[in-house]
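Every protein chain except one is present and positioned as in the full complex.
Presenting subunit A:
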Amino acid sequence: MLEIKNLHVDFEGMRGKTEALKNMNLSLNRGEILGIVGESGSGKSITALSILGLLEENAIISKGRILYNGDNLLELSKKNIQALRGKEIGMVFQEPMTALQPTMRIGKQLFNVIKQHRNLSSKETKEAVLHALRDVHIDNPELVAKKYPFELSGGMRQRIVIALAMAAPPNLLIADEPTTALDVTIQYEIINLIKELNEKRGTSVLLITHDLGVVANVCDRILVMYAGEVVESGNTKDVLSHPIHPYTKSLLNALPDSVEPHEPLQAIEGEPPNLLKRPKGCAFSERCHFVMDICKEEHPELKDGGSSHQASCWLEKVIV
């Protein structure tokens, strides 16, 4: 239902062109939860913003297509994109406080959204508001509907944001770090909630996170991103238990859980490359333990959009 093909996003700045996203390919099937994992600057949020048409002014989409049910979103007018946002595609961002209108009661905010997208009478809409709150497991919807965002905890706020995002109801939910600002116990509940909404309503979910634990527990498939590129993709289980790309392996090994307390952690030395001057070959080559001559010279490509488990690494290509 959602397909991204050869998407390139650059930022024009004073010091030159930053290639924030390079040859991004993605396909999300109906009813699926697809995860995008990566560290800061890997291009995962840029991907989400491109889909939603919310990139900053100085971003240039130099190549590629974003197909939503066959339509290229990049060719839609601003108005049409706006119509799609909210109704077809719901969004949940990291910080629930900034996503809510601070001076409007929760009930009113939901009321407006539901009224906008659904053909209901005012009375029916009021019912729908309470229903939407119950769906995100708010036990006393009448009471919460009367509150302002600042009167609620972070976890409650994020539930409201999800209720708003799901109100239309959309066919696709894009969640960018939905639990990063939340406590562990709340994170657990929110992740379960997203999973439940996906199962109950068949909403497809694109989940963007830096947290491998979150991905492991909710996503059907994942894409691992590094320096603006997808370096590995496949079923969650395959990627996490049998990673191919040295970056994915290193990332998993760098988790504090991966060693006993008396052993040193296996850190990835160095830092991601400066995207102003991307290395000629593989972007990870400078930090890779298995680096070969070809890695520095030629850029390894991922096979086009296939759903099988694959990585963009010369090592794999040499072995296979």
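Operating definition for what follows: contacts are C-beta pairs under 8 Å (C-beta built on N, C-alpha and C of every residue); 3 or more make two chains touch, one makes a residue touch a chain; residues count from 1.
Note that in this section contacts and distances are computed from a predicted model.
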Name of the absent chain as recorded in UniProt (options "ATP-binding cassette domain-containing protein", "Lipid-transfer protein", "L-beta-lysine 5,6-aminomutase alpha subunit" or "Putative spermidine/putrescine transport system permease protein"): "ATP-binding cassette domain-containing protein"
Quick one: say which of A:E88, A:D211 or A:E286 touches the chain that got left out. A:D211
From A:T18, A:Q94, A:N171 or A:S250, the answer for touching the chain not displayed is A:S250
Which residues does subunit A use to touch the chain missing from this display? 39-40, 154, 183-185, 187-188, 191-192, 195, 210-214, 216-218, 237, 240-241, 250-252, 254-259, 261, 264-269, 271
